[in-house]
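Every protein chain except one is present and positioned as in the full complex.
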């Protein structure tokens, strides 16, 4: 490009940050103390990485920013804010204006869409895909290969306001469609499909399809059939592989490897 | 103002951008290669215009930023991100923190509210109004004089995740109220009213009022009556003209012109 995207204009980097090789950092981005960024990662413009925790404001003199790790081969798009005290795996991709509060451990090859708000203290497996504008509450546990679609909200307070924090859990390969709501503490099994506009208020067994508000189990995911081919749509890894570790292979073979 | 809003502090503009006459560009804004901005347009502070596409990250050496056009007499409010490869008409107004991904063709005199997320490859008519925080999926078609209210989401994947992309279509003069959801591929006719909190799962004929989840047609829009005056509220252009081309005239006369 004629206008260099990474010209280091108005970039500020702590002398205590550790920047891997071949890392690019965009204009107007700030990298705070004790951030470690893996090789080949790109942090775009106007980002804040290692945002100091609230304790900084109450005792600046003694505040020490916790370690923040962003893995290798990641792409953090512009205007994102990642707090200190996160461990983010390799190959993370974010959209724009993502917020990740402190205390999460996120696996490898995850993606987090534009405007997502991750409230902190969450634990994720690998290959999780969050589309735009998803709100993940504090304490959430998400397995691997999960898909969460826009405007879905995870909640953790059963009697708001309270001091309780009972977050949802989502099992491997489950899909939560757009505009859904997970009530506090619900446990969704593996390979589930939560339909659009659904409010999940009870635990959900593996391979369930849930729709409605409050949500009800209406069928087994294997019963969702493609009208044209007559073959089942789910479990989805049997027919979708883009960006997944079984890409170019067959999911069942890959599992057997 | 004593503090100049357009002092050109920390502005970066590609030598390959084409800037019309009387254009203003706010602080900390970046304009990438091959952006063309029409006369009298204002781009506020902290915007990114002509954001390079993902292909840039995979092959920087050969990447050429596609042409991006922002029409004349537009106002792009602060912190907005407009990707390359968009054609945006004259008189566009955006709120803050709008994101417009690549490949859309947007008509004249549209407005896009704060936090809206336009996913790309969409086609719009003229005088479309999006209020805050609307999510428009890839491939959407919107007619002219449409109104879309906050937290409405358009979706395009009938069996997520999949490689299918079957986006909704909205006809001229239709209104989609707050917190609604359009399922993949639905076609909404002209002059429809989609009520708040509605999930549209089937095609909708012209002049229909749809409410509920899943949405049902409950009446003709002409049957929505003002209790005080006894006259119908819809079609809305008969009683509302602010900012519309029939302002100061009568809509039916104007149509006849």
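In order of appearance the chains are A and B, and numbering begins at 1 in each one.
The rule we apply is simple: a contact is a pair of C-beta atoms (placed from the backbone, for glycine too) under 8 Å apart; a residue touches a chain by one contact, two chains touch by 3 or more.
Quick caveat: nothing in here was measured; it's all calculated off a predicted structure.
Undergrad: Using the definition of touch stated at the top, determine which of A:3, A:25, A:48 or A:148 touches the missing chain.
TA: Only one of A:3, A:25, A:48 or A:148 touches the chain omitted from view, namely A:48.
Undergrad: Touching the left-out chain: which of A:77, A:97 or A:191?
TA: In the complete complex, the chain left out is touched by residue A:97.
Undergrad: With the full complex in mind, choose from B:13, B:55 or B:75 the residue touching the hidden chain.
TA: B:75
Undergrad: Across the whole complex, list the residues on chain A that are touched by the chain not included here.
TA: For chain A, the residues touching the absent chain are 10, 12-17, 28, 30-33, 46, 48, 51-52, 56-57, 60, 63, 65, 79, 81, 97, 99, 115, 117, 119, 133, 135, 151, 153, 155, 159-163, 179, 181, 183, 199, 213.
Undergrad: Residues of chain B in contact with the chain that isn't shown?
TA: Output for chain B: 1-3, 5, 7, 9-10, 27-28, 42, 45-46, 75, 78-79, 96-97, 114-115, 129, 132-133, 147, 149-151, 175, 177-179, 196-197, 213, 224, 226, 233-234, 236, 239-240, 242.
Here, only the chains that are shown with their structure count from here on.
Undergrad: Please compute the C-alpha centroid of chain A, do the same for chain B, then give the distance between them in whole Å.
TA: 27
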